[in-house]
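All protein chains but one are shown in place.
Letters A and B name the chains as they come in the text, with residue numbers starting at 1 for each one.
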Amino acid sequence: MSDRGIRARHSYREATARRRLAGLLDEGSFRELLGPEHRVTSPHLAALDLPAAFDDGVVVGAGLLLGEPVLAASQEGSFMGGGVGEVHGAKLVGLLERAARERPRGVLLLLDTGGVRLQEANAGLVAVSEVMRAVLAARAARVPVVALVGGGFGCFGGMGIAARLCDAVAMSEEGRLGITGPDVLETTKGVEELDASDRALVWRTYGGKHRYLLGEADRLLEDDLEAFRTAAAELLRVSARPLDLEELEREHRQLGRRLAEFGGAADASEVWRAAGVERPEALPLLEAPEFLRAVAGARRGGR
Amino acid sequence: MSRTWDQARRDRARRLARARGVSPEKWVDPQRATALLEALLEPGDRVCLEGDNQKQADFLARALSRVDPARVRDLHLVLSVLALPEHVELFERGIARRLDFSFSGPQAVRLAQLAGAGRIEIGAIHTYLELYARYFVDLTPRVALVAALAADREGNLYTGPNTEDTPAIVEATAFRDGVVVAQVNEERERLPRVDIPGGWVDFVVRAPTPSTIEPLFTRDPAQVSEVQVLMAMMVVKGIYAEYGVNRLNHGIGFDTAAIELLLPTYGEELGLKGKVCQHWALNPHPTLIPAIESGFVRSVHAFGSELGMEAYVAARPDVFFTGPDGSLRSNRAFSQTAGHYACDLFIGSTLQVDLAGNSSTATASRIAGFGGAPNMGADARGRRHSSPAWLRAGRESARPGTMPRGRKLVVQLLETFREHMEPAFVERLDAWELARAMKMELPPVMVYGDDVSHIVTEEGIANLLLCRTAEERAEAIRGVAGYTPLGRARSVRAVENLRDQGIVRRPEDLGIDKRRATRDLLAARSVKDLVRWSGGLYDPPRRFRSW
Partner (left out) sequence: MERLSFDLACPGAPAPRAPPVVVGVVASGNLEVLVEPGAAPGTCRVEVATSARGFREIWSAVLDDFAGRHALSGLAVSVNDAGATPAVVSLRLDQAVEEYLGGAR
């Protein structure tokens, strides 16, 4: 019996931030900016006597994607949960500002983060809000910004908002996207509201499949570096999401429809059923290709 | 002058007569379970309250914990695994006084406290097989309270995949005129198969809530580390391939899971399919699925079952022991025997090793016990049939002038440092301290040094079979003890000498490129990969899945 192609895949989720970039961009094309040898580390962590990372948990730089120039950032989720601190945030903002000036083919944000790095308090909050502004500024300069979400730490907090400010979001089933994370939700609202230890529930609620079905993720991918590379290139080619009042109003109308259609649902599976999925309970078990076929008629929004 | 020779039978008849006053029928109303036990039991009775490694007679344990201690007290409890809070309650309430067991896992700390306060007399801590053996010699239960999945009207029992200890317990009790009471999850008109005949069972009661089983043998491949991959490579190449190990048992752990996951990849690359790891005494480990699907595995006999593996096992009857109904039949007593006599190798991890190679999982504040490891992790001196691995190990350890014999490979697997940089290699095992604190006759050793054939750490393999003297053995152990104080005190020259003799082998000596020791070498890297390997048959328990 063969290994059913298991070993041929290279898991995006398991890869380090650097490995993801290496797998995403054209071989040998990546040039890191403010690399670890520059030791641009967090003054806040040092003040708290906590371990630092030479790159403060995010790798930024320039490279080629299918021959076209792009700028890319990749967060290392396993360093402090991918939390965005002052320096980390400044690297992201600097990259996006550079994009607005240089106008590459696009910007790729490989997000793997719990949101603000709480240890850095206000500096972290400010950093994340600056990232949001910088994303919009790059888009206003007609540079597409694409978020890729497939790491083990998900994309939460203010960075969840930042992801949805991008032109497009591609997610794997393993990825999660949200604002308030499951643990915080359980702590503040109680286990009856959300049982954070119920992993199936957590992924039903925040995971790539649900986000795709609601139209918040534009692509649902296999957990494979090659799949992310292909999707990133494709999403940069698709015309960017308009950044104007008309688009904003269209989106608000869509949100209103969503609330009207699914506002009474207590669980994602009820949303799927109401959306017209025949066997909602089977969706979590399906591999990406079968899942996409199963929800083809039920998907709301997205591109 | 004349002696009555059927006292046990008369005693049984008296007890049953009392019990019929509570329940005239074989099937007992669950509300009368405590009353039944009060009628059946007498102070000082030896009672087996089935507590297996996985399955627990929890309803009967609760019913027993509610008896009136004035009527039922000072029981002598015998059971494999003391796992439930109710078990400890029996001693706290004076219902039970004396204990013979094998393993205590979750209740280890409470047990130690009660023993320290004199509320429990511990007879002995056994291995599983020893305890079953004594059921037939000097620890025969007067009353056995067992657990099964289902029973029919006649009291035939279906124990299914988690048959575990039940046959051994019931055989000893029923055939020595004892009384057998079984709790079941349901009554069925027709059982899928009969595991225990109704003639051996006196009472059956339906438990209001089904007894639950924990998935003890599932290891998430996502948690296997690079260091564990390196050690697994050394084991596969330096021991399995080297000795031709075809019949074996793996102690549960992430490091042995790494070995299982390396067979279809590294094992295949080395050309080992069909040459090693074909016959197993092992629970249905999900991490064995890739090796089974790849054609490495010909047979597996199990001690118990594993949650989520039911459909997979039923679909692979060529590999597993299954009944005509399709479900697994496990049997811990026979599996332990298989692990002891019919396997050429045992490999497992441990917490501490001293310079003689003695290893222990005991720590000063817990009485955890042994489970089954010492039976597998011991040379089987009663064995007589040969195999190439057994003969070679015997040759390596032969002493001049002695009768030639074979030898089992007993491998201890451990990283040199544990969590919090605690060295795993120590001068003196914590077991000594535990023995002193708990007033035990002997320090509780899991595997004795003179049974250990190899020690494997991230630094390499120490072959203790080839060591001629205690000093050589100590130096060989230092040679793989890494940067621990014991390792740093090695004589570099002596260890190089041992390397020349092949007593200590580093990965490079085995021709292993350490750069290949990455998670990419694992046949499955996540629980979902295991499901894919199984073609969707493996159904992981909730805590292991995100879908």
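Convention: contacts are C-beta pairs under 8 Å (C-beta built on N, C-alpha and C of every residue); 3 or more make two chains touch, one makes a residue touch a chain.
These numbers come from a predicted model, not from an experiment.
Checked against the full complex, the candidates B:86, B:242 or B:415 give a single residue touching the omitted chain, namely B:415. Considering B:11, B:74, B:92 or B:226, the position touching the chain not shown turns out to be B:226 (whole complex). Only one residue from A:52, A:110, A:185 or A:268 touches the chain missing from this view: A:52. Think of the hidden chain as still there; on subunit B it touches residues 226-227, 415-417, 421, 458-459, 482-483, 488, 514-515, 517. Interface residues of subunit A with the unshown chain, by the touch rule above, are 16-18, 35-37, 49-55, 57, 76, 78-79.
Just so it is clear, only the chains that are shown with their structure count from here on.
Computed from the mean C-alpha positions, the centre of subunit A lies at a distance of 44 Å from the centre of subunit B. If you check the complex, the residues on subunit B that touch subunit A are 222, 264-265, 290, 293-295, 519-520, 523-526, 529, 532-533, 536, 542-543, 545-547. The touching residues of subunit A, when paired with subunit B in their complex, are 1, 3-4, 6-7, 10-11, 14, 173-174, 197-200, 202-203, 207, 284-285.
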